[in-house]
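The complex is shown incomplete by one protein chain, all other protein chains being positioned as in the whole.
Chain naming follows the written order as A and B, and within any one chain the residues start at number 1.
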Amino acid sequence: MPELLSVKNLKIEATSYPPGEPPKVVTLVEDVSFDLQKGKVLGLIGESGAGKSTIGLSALAYGRGGCRITGGQVLLNGRDILKLGRGGINSVRGRHVCYVAQSAAAAFNPAHKLGDQVIEASLRHGIMNREEATKRALYLFRVLGLPNPETFGDRYPHQVSGGQLQRAMTAMALCPNPELIVFDEPTTALDVTTQIDVLAAIKHAIEETDTAALYITHDLAVVAQISDDIMVLRHGKTVEYGTTKQVIEAPREEYTRALVSVRQAKRDEAPDQTDTLLKIEHVHAGYANGFKVLHDVSMHLPKGQTLAIVGESGSGKSTLARVITGLLPPSEGRITFEGKELPKALKGRTNDELRRIQMIYQMADTAMNPRQTVREIVGRPLSFYFGMHGAKKTERVKELLDQIEMGTRFLDRYPAELSGGQKQRVAIARALAAQPELILCDEPTSALDPLVAEGILNLLLKLQEETAVSYVFITHDIAIVRAIADSVAVMHRGRLVRFGPKSKVLSPPFDDYTDLLLKSVPEMEIGWLEKVLKTRRMESAGN
Amino acid sequence: MMESGPITGPVVTDATAGETALRSPDLAGVPAKPNPAADELGGTFWRRFAFRRPLAALILQRLGLSVGLLFAVSLMIFGGIEALPGDFATTYLGQSATPQAVENIRKDLGLDRPWSERYLSWLGGAVQGDFGTSWASRNSVSEQIGNRLGNSLFLAFFAALISVPLAVGLGMLAVQFRNRLPDKIINVISLAAISLPEFFIGYLLIMFFAVKWGVATFPATVYDSMGFTERLSAIALPVATLVLVVLAHMMRMTRAAILNVMSSAYVETAELKGLGTFRIIARHAAPNAVAPVINVVALNLAYLVVGVVVVEVVFVYPGMGQYMVDAVTVRDMPVVQACGLIFAAFYIFLNMAADILAILANPRLRHPR
Partner (left out) sequence: MNLRSIPFSAWIGIIGIAIALLCALFAPFLAPFGEREVVGDIWLPAGGDFLLGTDNLGRDLLSRLIYGARTTIFVALAATVLSFALGMILSFTAAVTGGFVDQFFSRFNDLMMAVPTLIFALVVLAVLPQHLWILVLVMAVLDSTRVFRIGRAVALDVAVMEFVEAARLRGEGNIWIIFREILPNTLSPLLAEFGLRFAFSILFLSTLSFLGLGIQPPAADWGGMVKDNKDGIIFGISAALIPGAAIAALAICVNLVVDWLMKRTSSLKGGRGDA
């Protein structure tokens, strides 16, 4: 069977402009080759910076933000599209190859109706007339499970939800009947319960229309559901390339093995004891404009244990953290810390009360002052809370750096000179410096690559053993909950859905929402998606 | 970049929207009855209205805000002058001030009345177009202004007529040749142009066009019996000066606004659909660039209103600006206050127009959920 797309020895470079230095040419992708046959799906997987989006866009001979394809060939049906002129490449884009972006919300033009944008490429390339195109769009809206497909096209992008936009974007790519679609992290920006629907819709639609696809993602479990072959990338180079079955079930490379095994960590829970550290009772909270975010939330956390708060975006889990810290005073209810009620607002709390609760943020980048060195960042709580200075302070900072498994050579580095994982470690050291009893962790690993994230989780567990610190761990990732929690609180739309020891919360009988949430998390198992969809169909048939 | 309007973007929370719109009639001098029940009723009505017709609500709110702002400015121009040190009567008489003469003149000018009373009668007059009599010439201020306002608007209108299309065109040209030679040349020239004081440009033009080559007239005197074409040739140089002053700013801002749209994700989507350059610009970039460009134009027209002051002085053109500057040098307060208020009104109005047009061009507001 002839290859639809054949990429040979691809090399992509970009020019970077470091401030105060002459421009530098950086190689983003080097010596990448793969083949894709008609109707097949190839998954490109890798961490951020692995060059996967750049490779995906090369199938449209497009370099984003100053990237240039400087070597190799991209053969579409045997023709090198890199050699085409501007007019030639325009007759490939939007006709033979289409693109689905990560953020459909930004990729749709806010000034035009969705329907017009979906059929635009088909009309402009003369593939079909308006009537045919509209008919096809309607068909695709149906296949993709969009609500009210007849009138969906009359709406503007800001009038529909994120999940619907992502599906509309898929319809836009499928409309001109292309041979190949490049999906660039199409479900990454979505909530996990929405992701599964979109994923299923995409899979159904490309099977139905027999379209080939390049599926780009950082989530191996997602790509396992949809692709025939997988290519693992790292730092712009190929690590492993094989069938999905081989890569998932018998990975050859160390790196791939690590990626596959990341989600398998588990931890036994500690028994719920009476020695309560933090108690949240009937908390209601809302913002100044009258929008209420939390409704009657109660939970508690024993000393030295971990409470995981799970929920999707908009569930109120981060708001709860703000309420605990005092940044957002609750309108009703109370929070008790070691048997003593905490003043509601930040301003009312003493420095010692503040010291005992520390926080770690999702984005370590923005959580540290870029103009301060590691020494200043970690040292400040020492001088602020304990009045340490001089050699004693330096000594303690070094100890803390040891504790987070970073050497003293990082003392005088700025955050910009650290990797993502190192930054998060420094943030942990800053929290530890205050010798807190409770650390609030707001999705501390979700912005990190899976292997780095695992390292951070292990560090947190180790520190808990050493210092008996308690964690409130806010996350949307069930796998992390399994790995580190003792007790779990599930939140949905500002309400507490379920709370208790991990073993109880994560095992049946479930309430509807927890059931949906648990079933939506992709598992590293081929055919998982079909299985879930099948049980769903059976359930709805049973109803 | 340097001068932009006082009113920020069109994003306003519901609560403040209700508040300002409710407050504005009160601010405009129509006393609202202190009836809390009616107020509350109005609040819920406004909220419902704002929810159902967000576009109309936002525009009404902008209108209310501008009226309120103008009222506050009138208070500031009048009250501020009162609060500042310096007695007009003494200044007015100069060296020859005897206590008796000062007393007489104070009475004559009405300065012995309490200032709130004077303010209300001034404002009442101003709303009806009566700005009192000039201290210096004892003429009606309104009469003087009527004539000169027309002259100033005539000047500003032609300056806008030339500069707006030119600036937008050049801005688009600069985007089309982004980071290439034409763009760089336009960039350097416009950077130089925004650094030139108005009077320097004006005298430079006079020196060459009027004095050396004799192709234009100076001073730019206009009078009532003048024909239209004569008028046009008289204002050629002042208009050219104003155009040069405002062009660079407007062009740089237009370029930035268009570039911002061109680097957006939906333009990339259009490119990846294989659409031609023209189609991308006309269909995908232009509709979204209209709002910011309109905003830029309106803001710069507001700047133009101020630019006329200096240009009129340079060219001895009988407009509002020259009138005001003359009045300031002789401390003719009724004239200064009247001119100040009118200039401010134009400035506020143009800023409001910029805001409202930007709101109208926003598809999110035009097509609510």
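To be clear about the criterion, a contact is a pair of C-beta atoms (placed from the backbone, for glycine too) under 8 Å apart; a residue touches a chain by one contact, two chains touch by 3 or more.
Note that this is a predicted model, so its numbers are computed, not measured.
Trainee: For the chain that was dropped from the view, give me its touching partners among the shown chains.
Mentor: Missing chain, whole complex, touching shown chains: A, B.
Trainee: Taking the entire complex into account, which one of A:V160, A:I335, A:M359 or A:I428 touches the absent chain?
Mentor: If we include the chain that is not displayed, A:M359 is the one touching it.
Trainee: With respect to the chain omitted from the figure, which of B:W46, B:W122, B:F158 or B:F218 is a touching residue?
Mentor: Residue touching the chain left out of view: B:F218.
Trainee: Going by the contact rule already stated, which one of A:N148, A:S313 or A:N351 would touch the omitted chain in the full complex?
Mentor: With A:N148, A:S313 or A:N351 as choices, the missing chain is touched by A:N351.
Trainee: Per the definition of touch given earlier, which of A:R380, A:R413, A:R495 or A:K519 contacts the omitted chain?
Mentor: The one listed residue touching the chain not shown is A:R380.
Trainee: Identify the residues of chain B touching the omitted chain, counting contacts across the whole complex.
Mentor: Counting over the whole complex, chain B touches the hidden chain at residues 1-3, 5-7, 69-70, 72-73, 76-77, 80-81, 84-86, 188, 191-192, 194-200, 203-204, 206-207, 211-212, 218, 302-303, 305-306, 309-310, 313-314, 324-325, 327-329, 331, 333, 336-337, 339-340, 343-344, 347-348, 351.
Trainee: Residue by residue, what part of chain A touches the chain that was omitted?
Mentor: 14, 16-17, 19-22, 28, 48-54, 64-67, 102, 184-185, 325-327, 346, 349, 351, 354-355, 357-359, 361, 363, 366-371, 380-381, 384-385, 430, 434
One rule holds in what follows: only the chains that are shown with their structure count from here on.
Trainee: What whole-Å value do you get for the distance between chain A and chain B if each is reduced to the mean of its CA atoms?
Mentor: 48
Trainee: Show me the residue ranges of chain A that touch chain B in the complex, using the header's touch definition.
Mentor: 60, 62, 64, 89-95, 98-99, 101, 103, 106-112, 120-121, 124-125, 156, 158-159, 289-290
Trainee: Could you list, by residue number, the parts of chain B that touch chain A in their complex?
Mentor: 13-15, 264-266, 268-276, 279, 283-284, 287-288, 363-364, 367, 369
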